[in-house]
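Here you go, one structure.
Let's turn to chain A:
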Amino acid sequence: MFGPLETGAGYWTPLVWVGSMVVVVLVTLVIRGLGERTAKNTHMKGDPFMSGNPEVSKENSHVRAGNIYWGFLKAMEPYYKPLMKWHNGNVNDYVLMFIMVIAVLLLAIVLPGVF
Partner candidate 1 sequence: MSEMSKITRTVASLAFPFILIFGLYVIIHGHLTPGGGFQGGAIVASACVMLLVAYGSENVGKRLKEEHLSTLESVGALGFIGLAFAGIGTAFFYNLFANTGGLFGNTVEFGINAGDLNTSGVIPWMNIAVGIKVMAGLTAIVLTMAIASNKHFDKEGEE
Partner candidate 2 sequence: MMFMDWILHNAPVLILALPLLAAFATPLVGKLGKWPRNVFVVSVAVIVEALVIYLASDVIANGMHTYVFGAASGILLPSGYSVPVRIIFQVDAMSVFMAIISATVTLAGIVYSWAFVTDKQGQSKYYTLLLMMAVGMFGMEFTGDLFNMFVFLEILSIASCALVAFRISFSESSEGALKYMVVSAVGALFVLIAIALLYGQYNVLNLAAVGSAIQFTALDKIALVLLVSAFAMKCGAVPMHMWTPDAYSAAPAPITMVLVSASQASMYALFRIAFTLYGVSMNTGAVGWFIIILGVLSMFIGVTMALPQKDIKRLMAYHAISQSGYMLLGVGVGLATLGSSAFNEYGLTAMKGGIFHIINHAMYKGLLFLTAGAIYYRLNTRNLNKMGGLGHTMKWTAAFFIIGALAIAGIPPFNGFASKVLIYESVFRFSPLLSIIAMLVSVLTLASFVKVFHSAFMGPRLPEYEGVAKEVPWPMFVAMALLAAIVVAMGLFPNLIVDNLVTPAAQALAGRADYLNAVMGGA
């Protein structure tokens, strides 16, 4: 029941992993405990620095979903543009893709037997 899971090339034991994680966390806590106590109270720690501009209110500073990975999506635009064009929400194309897959598979399966 608690034995390792054979994966063909090795094995995987979650309980050992959890145990080692606990050890790592304990070591981290110990190292943290050795630190300077006063460090927490440093002035202005954690405040954002907006190039000298006044800080925006918290409600307006939330990064919305549309802005996350904007750079990645911009860089991948040559890949995404045709992909978005393909997902056009047209039910005709849904059926067409299905028929095309059938056609490709027919060629792959039936033709080798004919020739």
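Candidate selection criterion: all candidates are chains of the complex that A comes from, given by their letters.
Simple rule for what comes next: a residue touches a chain if its C-beta (ideal position, glycine included) is under 8 Å from a C-beta of that chain, and two chains touch if they have at least 3 such contacts; residues count from 1.
Owing to the predicted nature of the structure, the values given are computational and were not obtained by experimental measurement.
Colleague: Name the candidate, out of 1 or 2, that touches chain A somewhere in the complex.
Modeller: It is candidate 2 that touches chain A.
Colleague: Contact residues on chain A for candidate 2 in the complex?
Modeller: 1-10, 12, 14-15, 17-18, 21, 58-59, 61-66, 68-69, 72-73, 76, 79-80, 83, 87, 89, 91, 93-95, 97-98, 100-102, 105-106, 108-110, 112-114
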